[in-house]
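The other protein chains are all here in position, but one chain of the complex has been omitted.
After this line comes subunit A, so read on.
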Amino acid sequence: MTGPPKTRRDNVAVDDSLCRRCQTNAPTITVRTEPLCSPCFNKYVSTKIIKRMESFRVRHAEAGHERVLLLPLSLRVCSIVLLHILSQHLRTQGEKSGRTGYRLHVLYVEDGKGEASVASELFELAKQRYPEHTYSTRPLSDALALPGMQEVLRPHQATTQASTTTTSSSSDLSTILAKLTSATSRTDLHQLLLRKLVVHCAQSHTCEAILWADSTTRLAERTLAETAKGRAFTLPSLTTDGEAPLGVLLYYPMRDLLRKEILSYTSLVSPDLEGLILEEKPRPAVSTRDTSIDELMKQYFSSVEREYPSIVANVVRTTGKLLVERVGEGVEGRCELCDVVLRGHAPERSRLCFGCIRILQGLEAGG
């Protein structure tokens, strides 16, 4: 029989001691019960991502006017792997047709969590390894300077006061975050500001779309977490490829890969990617009152991912089937903090949605 059997219907007995796909090499990893060898696993991961980049193929681009796509690099596993695979993809595109379908702008947001020096080193390493892209960094506190932020987060401080311009905005950020008593509110606000800033950067660099590195696992966590925060209505628009709820197209090319699969990938690449990755702080094993909702869901899905990976994927698939709320542009008011459309999701005459009201409840209480 010529070549490896491509489908089960070819009625060839499958040798379980060999890689399921190529039936030639010895397997090095088991992916959702299929044993695969390293090259096939490599291909598995890349294919899943590249499949999602359909709209950015070379044939869809004009020479010299390639679309610029923003890749927010958190320096964690998923974003590093995405950077690596897309760099490979661009290289392949260049080799095959002499030009590329898109260009990448890589953005790192310094979130002031005290890992700044390690992070900037890693960022430099990434720049050296993939010099073909453009890179920039912004501090998260820049988000506070975005229109409307000061009014929302510090309503009792008059905007004409000189102090708002002279104090450094990074201390502003830490002050605000410190005032929130619940871990959930802190994480939530952090994520919102991050997203706002990334969208703003995408617009200022005229990027056509943002490529988020969220894995299946992360999207499942987000589904449950946002549901628990009363923001489930935002899920379809914020997790479906090709939607632009905030003014810029959003894509999630890694949505078909589990976090553990992405993690395995890093060691199978050579030179390996582990040296580029910003380590996560060790997480507590049990949730306490101080855990944030996002953290709770992370813990939950990391255990589900181990035993029941398809269930994790199914959660994301189910959310993907929900319809995106279509609203008339400009007619409806938007939440001042998270930009979702307010109608039906906020109390009467409020400028904030229910979810954001919860965050700021902590702020006004003054700790």
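We adopt the following convention: contacts are C-beta pairs under 8 Å (C-beta built on N, C-alpha and C of every residue); 3 or more make two chains touch, one makes a residue touch a chain; residues count from 1.
What we mean here is this: contacts and distances are computed from a predicted model.
**Q** The hidden chain: which UniProt name fits, "Cytoplasmic tRNA 2-thiolation protein 1", "NADH-ubiquinone oxidoreductase chain 2", "Translation initiation factor eIF2B subunit delta" or "Potassium channel subfamily K member"?
**A** Of the names offered in "Cytoplasmic tRNA 2-thiolation protein 1", "NADH-ubiquinone oxidoreductase chain 2", "Translation initiation factor eIF2B subunit delta" or "Potassium channel subfamily K member", the one UniProt assigns to the missing chain is "Cytoplasmic tRNA 2-thiolation protein 1".
**Q** Among A:182, A:203, A:302 or A:350, single out the residue that touches the unshown chain.
**A** With A:182, A:203, A:302 or A:350 as choices, the missing chain is touched by A:182.
**Q** Touching the hidden chain in the complete assembly: which of A:77, A:277 or A:293 does that?
**A** A:293
**Q** Among A:33, A:128 or A:270, which one touches the chain that has been omitted from the display?
**A** That would be A:33, which touches the missing chain.
**Q** By the contact definition given up top, give the residues of subunit A that touch the hidden chain.
**A** Residues touching the hidden chain, for subunit A, are 6-9, 32-33, 54, 182-184, 223-224, 226-233, 235-236, 242, 287, 289, 291-293, 296, 300, 307-311, 313-315, 317-325, 344-345, 354-355, 358.
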